[in-house]
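Next up is a structure, given as structure tokens.
Shown here: the complex without one of its protein chains, the others still in place.
So that you can tell them apart, the chains are marked A and B in the order they are listed, and the count of residues begins at 1 in each.
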Amino acid sequence: MEITFLLIVEIIGTLAFAISGIRLAALKKFDWFGAFIVGLVTAIGGGTIRDLFLSTTPFWMLSYWYLIVTAMALGLVILFKRYLVRLDHTFFIFDTIGLALFVVIGMQKSLDFGFPMWVAIIMGTITGAFGGVLRDILINEEPLIFRKEVYATACLAGGLSYWLISHLGGSIVVQQISCAAIIIIVRVLSVIYNWSLPTLGNDNKDYTNQ
Amino acid sequence: MEITFLLIVEIIGTLAFAISGIRLAALKKFDWFGAFIVGLVTAIGGGTIRDLFLSTTPFWMLSYWYLIVTAMALGLVILFKRYLVRLDHTFFIFDTIGLALFVVIGMQKSLDFGFPMWVAIIMGTITGAFGGVLRDILINEEPLIFRKEVYATACLAGGLSYWLISHLGGSIVVQQISCAAIIIIVRVLSVIYNWSLPTLGNDNKDYTNQ
Partner (left out) sequence: MEITFLLIVEIIGTLAFAISGIRLAALKKFDWFGAFIVGLVTAIGGGTIRDLFLSTTPFWMLSYWYLIVTAMALGLVILFKRYLVRLDHTFFIFDTIGLALFVVIGMQKSLDFGFPMWVAIIMGTITGAFGGVLRDILINEEPLIFRKEVYATACLAGGLSYWLISHLGGSIVVQQISCAAIIIIVRVLSVIYNWSLPTLGNDNKDYTNQ
């Protein structure tokens, strides 16, 4: 039963990530194929980088439902484009839940492969946040997470709570739930209170020398 | 003898892909080294992504003639730049033949690695089309195949015909020839009749919320 619940959450997260990519592709006037690829890369890109780093076969090559969910996301955007615009808050919730789950999955997989906790935290953050980086590279924009919102920081905070609970002797389920909860809380609070990280530099000197 | 024929076609395809990358690098005023890298990435990038996904050593690390063909492509563009401009139709033919062959090679290699047909179709499309995506990322442009021409769609159509012939009991050679033929036909027809996929979105709303 828990597996079924996790699967539903993973589908919702994949759908939310894919829709976020497809909506940005729509702004760039990509065709359906391009929008599908951008949606797919947003949804599975982070986990693909993680799996390449873990020297294992990318997860989406073992089950075709990631493709099907992305195709469903494309269909939804094509059919309900106007209405989807008004659902920003709904998508934000799905996207945040998906993010939390992706980080937990990425951390768990890295630990299962025998890597230490600090590698697992990085892999969790990559799983959650780097699909969006690949998306921004594909649509030729500066990666959003490098300039806006406490997105990757939420992943890191969740990862650190996973570590902390593990040190305190909590069970794996408690570690995972606390990790996911911290990510959701930090991300929601950061949007409500408009938190952001300090930025670097505001002078116009040309530092380029490499 | 067939291997020799295939090798010649692969060299022609590699040359055509490399020249397409080098000509775009020339537009960006890249130096010779940059042009060589862009040409090389266009020619071998798709197959490299495929091999990383298949957890195997990239094919071009096992034989240096891909480098030599790319160096030849660079030499040709440097020497005959003015004349090459007039040969667009010739390049289109070479490029299309190379595309068809690359898709067949990518599919066959994935099937040989024990992956199912739907993975092979994706790997074939990646082999044929994603060198161009990497090229466009390197020259800092939005990927062309996401907005113009029925390029990746031709790869998919070829892959589906491979699948269909395989279901109907055709031999591997028939599967491969029909796959290549469909790709060439779809791509040529799409250029002649100016086919394109529908695009997404034409309003100016800012969808960005991730």
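Assume contacts are C-beta pairs under 8 Å (C-beta built on N, C-alpha and C of every residue); 3 or more make two chains touch, one makes a residue touch a chain.
The shown structure was predicted, so the numbers you read here are calculated from the model rather than taken from an experiment.
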item: Residue touching the undisplayed chain, where the options are A:Leu6, A:Leu160 or A:Leu197; value: A:Leu197
item: Residue ranges of chain B at the interface with the undisplayed chain; value: 20, 22-35, 37-38, 48, 52, 55-58, 61, 64, 67, 77-78, 81, 85, 88, 91-92, 95, 132, 137-140, 144, 151
item: Chain A residues touching the omitted chain (full complex); value: 52-55, 115, 118-119, 122, 133, 137, 140-143, 145-148, 152-153, 196-202, 205-210
